[in-house]
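Let me begin by handing over the structure; questions about it come next.
All protein chains of the complex are present and in place, except for one that has been dropped.
Going by the order they are written in, the chains are A, B and C; count residues from 1 in each one.
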Amino acid sequence: MDHAILLISCPDQKGITASVANFVYVNGGNIIHADQHIDEQSDTFFMRIEWELAGFAFPRNRIGAHFAPLARKFRMDWSLHFTKEVPRLAIFASKYLHCLQDLLWRQKAGQLPAQIVAVVSNHADAKKLAENFRIPFYRFPITKKNKLAQERKQLALLKKKGVECIVLARYGQILTEKFIRQYRHRIINIHHSFLPAFAGKSPYAQAYGKGVKIIGATSHYVIEALDEGPIIEQDTVRISHRDSLQDLVRKGEDLEKMVLSRALRWHLERKILVYDNKTVVFS
Amino acid sequence: MDHAILLISCPDQKGITASVANFVYVNGGNIIHADQHIDEQSDTFFMRIEWELAGFAFPRNRIGAHFAPLARKFRMDWSLHFTKEVPRLAIFASKYLHCLQDLLWRQKAGQLPAQIVAVVSNHADAKKLAENFRIPFYRFPITKKNKLAQERKQLALLKKKGVECIVLARYGQILTEKFIRQYRHRIINIHHSFLPAFAGKSPYAQAYGKGVKIIGATSHYVIEALDEGPIIEQDTVRISHRDSLQDLVRKGEDLEKMVLSRALRWHLERKILVYDNKTVVFS
Amino acid sequence: MDHAILLISCPDQKGITASVANFVYVNGGNIIHADQHIDEQSDTFFMRIEWELAGFAFPRNRIGAHFAPLARKFRMDWSLHFTKEVPRLAIFASKYLHCLQDLLWRQKAGQLPAQIVAVVSNHADAKKLAENFRIPFYRFPITKKNKLAQERKQLALLKKKGVECIVLARYGQILTEKFIRQYRHRIINIHHSFLPAFAGKSPYAQAYGKGVKIIGATSHYVIEALDEGPIIEQDTVRISHRDSLQDLVRKGEDLEKMVLSRALRWHLERKILVYDNKTVVFS
Partner (left out) sequence: MDHAILLISCPDQKGITASVANFVYVNGGNIIHADQHIDEQSDTFFMRIEWELAGFAFPRNRIGAHFAPLARKFRMDWSLHFTKEVPRLAIFASKYLHCLQDLLWRQKAGQLPAQIVAVVSNHADAKKLAENFRIPFYRFPITKKNKLAQERKQLALLKKKGVECIVLARYGQILTEKFIRQYRHRIINIHHSFLPAFAGKSPYAQAYGKGVKIIGATSHYVIEALDEGPIIEQDTVRISHRDSLQDLVRKGEDLEKMVLSRALRWHLERKILVYDNKTVVFS
């Protein structure tokens, strides 16, 4: 498979779809998928278009330059991706390892188009698991005092490794704004509640105390405001008075795995556009 | 069908189940359903037991007196109900009539073991619908100024009609504490969000603005604190960026109907116990 | 709202999307939605494109003629629809009226872009309900002997009324092939099981006997082979050993209403393409 993918957002006007489709067509591309959406409140146009590169007029590294005039004409925010360029991923985890384990398994099973180049943790618990899957493990113990210094080292490692996307698989630390800014809309978190309900700490205990009949999990991009980033995916499961807090945790962990892996796969397949702190997911 | 139903809660100790089952057995009752639950945090015992009255030792009006000593022994909160005594219901509605229509239809179809004796509204919109189902309609226009006076009149009507349970089927007014105290844990509301998320006004607009991927509806008993009463039932439905605010409303209305009618049916079938602002639902 | 909608299927090749989008663009149309899909097994291209007619180069009745050369070039199956031309609908029902009632309510609430011009039945049960909603009711009692004659009369009525689409809302009769051929892929049925499981008679009793833990409902286009037509929509609900056959019926009826109304709405919004006895639903 050798495809190009264009993600576009711009003010809506006549002719965008025709112009973009035409760009692909006249240059010899065969469109495999084309999705578009118009947000009527802000009059914004969104598009994801994917085409086969076999027989295309330009090599990968020159497509952008040829597309740029069209992009300027329509004042597009745009990015260009290639299925042959497999994203390099780092997974951050702490003591709850179910999501990490699930992602490692899925990647190995071919469900995640990514290279996992590092497992990063503030604890030692994930070491053996990472090694079982032959992924390098890096430990950065975090204290209030050393946090900024450790984050600098983490960022240096990520840079050296060419990491493009970070997954927080129940990572127990809150990243600083400085860190987040380096990976804007490229850090994916799983929160173990149906946000915006039960944001913050101990969401299962909050849900148990409140007596809700359904619990959820939410995957979102990380922004500076805690648990407030653009939501990518959510799912829910029914509970009852018979479920103890421990049952909520068990049921919730299954949700977390499903929701996080879906969100990550869509991100890796370049199916997500962010605007106005929300997401368009062309799933 | 001629059954008795006992709802019991009390501090947990040995012998409760045996004693209650024995009370039914030695007096000639055949147990049809028996459900129990122990809340381990508060060490509280909950039970719902239902038995056939054919051949039972006492008539309905004397069962309570015979059970009372056992209840005292175990310090029970308890209530006794009979399937032959069909609860009298009032439905309050305003301008959104989908829930009212749904409940009227279900009652007529035999899905709700209740008599609907009044439709009450602050507006005239529901009049024709109520009349189509031959239910008396009562209008009480509400202003800031006349609210207390109108509630007094409503309560007088409900008393006269022998109303035991009130359903707020998207009723647009907030009831006063005084009103609520008259019908403690007997007023059932439908809130058009997945509480505790998006409490208060315009939950669909809140959900749309936040960019959630799932919306919900919540049915709960009304207490003095707005949208904070014990949750009886919730359900959720998936949405996407393609759904407009209007689509959320449409999808949500289907949820509201399902959730409210389930909650009400469980209440009418005496399947709900309230404790600690939560519910045990023996569904 | 004054939109045109094109539904297209044709052998896949380069340039279809660009050509169709260009047709809309050069003639002054603003694309509101564009969805496409390629079935990789049969190499078939599917498209739904919707655009605003305000300012479009041709009036409605001449758009088809202008599009025809492009359609021929790509050997398209295509149809052209207009949101201003509201489809005329007939609903067939028998003795179970929940789906009929639900559709009448939704139509009145503005959720179904259709005119309901007739309720047709072999029994009298639906008469009062139809009249409550001021829809003409027509009764055609069916016996083995008179079936063909009655269907001829039904077809005459439908023709006279200009009916374009028929909904079988738990209609108890099996239509003859002759009837079905008059409304190819324009008769929508609701089957009260998760097809292909429990096809034929009494699906709830079949499901109950089998001890399944989930039941479903299926909406499909009617073809000559009973319960074998292209599936439009399905949904499921959880049951348990506590659910009696009657509970299955009650839970199932809610599913039926949801599934049928969704399927019908998608049909009316021209979101469905049929191929290979399956459907593409651009929902």
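As a working rule, contacts are C-beta pairs under 8 Å (C-beta built on N, C-alpha and C of every residue); 3 or more make two chains touch, one makes a residue touch a chain.
Keep in mind that this is a model prediction, so the values were computed, not measured.
A.B. asks: Just to verify: which one of B:Asn30, B:Thr83, B:Asn132 or B:Asn277 makes contact with the chain not shown?
C.D. replies: Candidates B:Asn30, B:Thr83, B:Asn132 or B:Asn277; residue touching the omitted chain: B:Asn30.
A.B. asks: Touching the absent chain: which residues on chain B qualify?
C.D. replies: On the side of chain B, residues 14-15, 17-19, 21-22, 24-26, 28-36, 38 touch the unshown chain.
A.B. asks: Kindly note down the residues of chain C that lie in touch with the hidden chain.
C.D. replies: Where chain C meets the chain not shown: residues 37, 39-40, 194-198, 210-214, 216, 230-236, 240-242, 244, 276-281, 283.
A.B. asks: Which chain A residues would touch the chain omitted from the figure, given the whole complex?
C.D. replies: The missing chain touches chain A at positions 98, 101, 105, 109, 111, 132, 250, 254, 258.
Criterion: only the chains that are shown with their structure count from here on.
A.B. asks: For this structure, which two chains share the highest number of contact pairs?
C.D. replies: A-B
A.B. asks: Report back the single chain whose CA centre is most distant from the CA centre of chain A.
C.D. replies: Looking at centroid distances, B is the chain farthest away.
A.B. asks: Measuring centre to centre with CA averages, how many angstrom lie between chain B and chain C?
C.D. replies: Computed value for the inter-centroid distance: 37 Å.
A.B. asks: Which residues of chain B are in contact with two or more other chains?
C.D. replies: In chain B, nothing touches at least two other chains.
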